[in-house]
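Of the protein chains in this complex, one is absent; all others appear in place.
Here is subunit A:
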Amino acid sequence: MTGGPIGAIRARPVHTRILGSRRSGLSVRVHTRSCLVAGVLVALILVVSAVILTTGDYPISLRDAIPAIVGRGNGAAQFIVTTLRLPRLLTGLLVGVALGVGGAVFQSLSRNPLGSPDIVGFDTGAATGALLVILVLHGTMFQIAAGSVLGGVATALLVYLLAVRRGVQGYRLILVGIGAAAMLSSVNSYLLTRADITDAQTAAVWLTGSLNGRGWEHVRPVAIALAVLLPLACLLGRELRMLELGDDTARALGVRAERTRLASVVVGVGLTAIATASAGPIAFVALAAPQIARRLTAVPGPNVLPSALVGALVLSASDLAAQRAFAPTQLPVGVATGVIGGVYLVWLLARQWRRGHG
């Protein structure tokens, strides 16, 4: 939606369609371009999913794979799809959604693209929690996940409390967050230097973020968390859009600013924590997905659903690349997200800066 020719008189000032009926009192404005973008993203996610399910050491044709998904496949295909590939794919997609939405919520709150959870220290805090469990308590996978959630939430709480002062200001949140991240990452380094080699290796893989060996026991918690948090994030999206106008304007228009902010922090931290617990602190998705989504839809605001779809696409595509590019060695997905998300974001920003819109 680039600016139309000046002086063109338009019948309708907004590029939208209105759906609904007068009698039911239900009416929703549909942004045409956002719907198009969502459609394309869903199609791409399906393509990537199909490739992930059908390729690998044991290629399976799509005709065998689809019955296997619904539980009517034959022998080997059934096992490979439902036990190995599908849970990993679903974990990736769901974690991508959680990261994308968590990032969108925080960037909107701080009115700054750098306000994403991976920049302001939640991921570093989650890593500290996980490292303590791996290296000090020698815990199980479940305990590691719990440790990372605790670490992330504690860091988020600390950063928020330090940054809050008659409303959170974007820069305060980011600066306090970067400070906290710096401190925690030295704690992490210290912990790693004191670890023995096998523990250190487990920790290093976890720290990069990986989807290797993810089964249904990983899918379930993320799915449940998303079923609760995603609708909440969508509801908050309307208020967050208004808060981006500044506290005074939003409050003058009837938004309960403090309540919205607190609820958004809780939802954002929840999404980020569950993503980190499932796949480790995967870099860059929370930062890049909302920015990519926003530039695709050309609509300001948190863009909750487009961010969710971009997050899922980036993470699943990255996992595909990480699995296949250096086969048989499987790279942790975090290595690929940085490259794929990063390259795309840089390209988008460079293109838009040249046109004059950052």
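FYI, a residue touches a chain if its C-beta (ideal position, glycine included) is under 8 Å from a C-beta of that chain, and two chains touch if they have at least 3 such contacts; residues count from 1.
Quick note on the criterion: contacts and distances are computed from a predicted model.
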Complex member absent from the view - protein name from UniProt, among "ABC transporter", "Cytochrome b/b6 domain-containing protein", "Na+/H+ antiporter subunit E" or "Spermidine/putrescine import ATP-binding protein PotA": "ABC transporter"
Omitted-chain contact residue, chosen from A:Ala76, A:Ala182 or A:Ala252: A:Ala252
Those residues of subunit A which, in the complete complex, touch the missing chain: 1, 3-4, 6-10, 12-14, 16, 18, 20, 22, 25-29, 111, 235, 238, 241-242, 244-246, 248-249, 251-256, 294, 298-301, 356-358
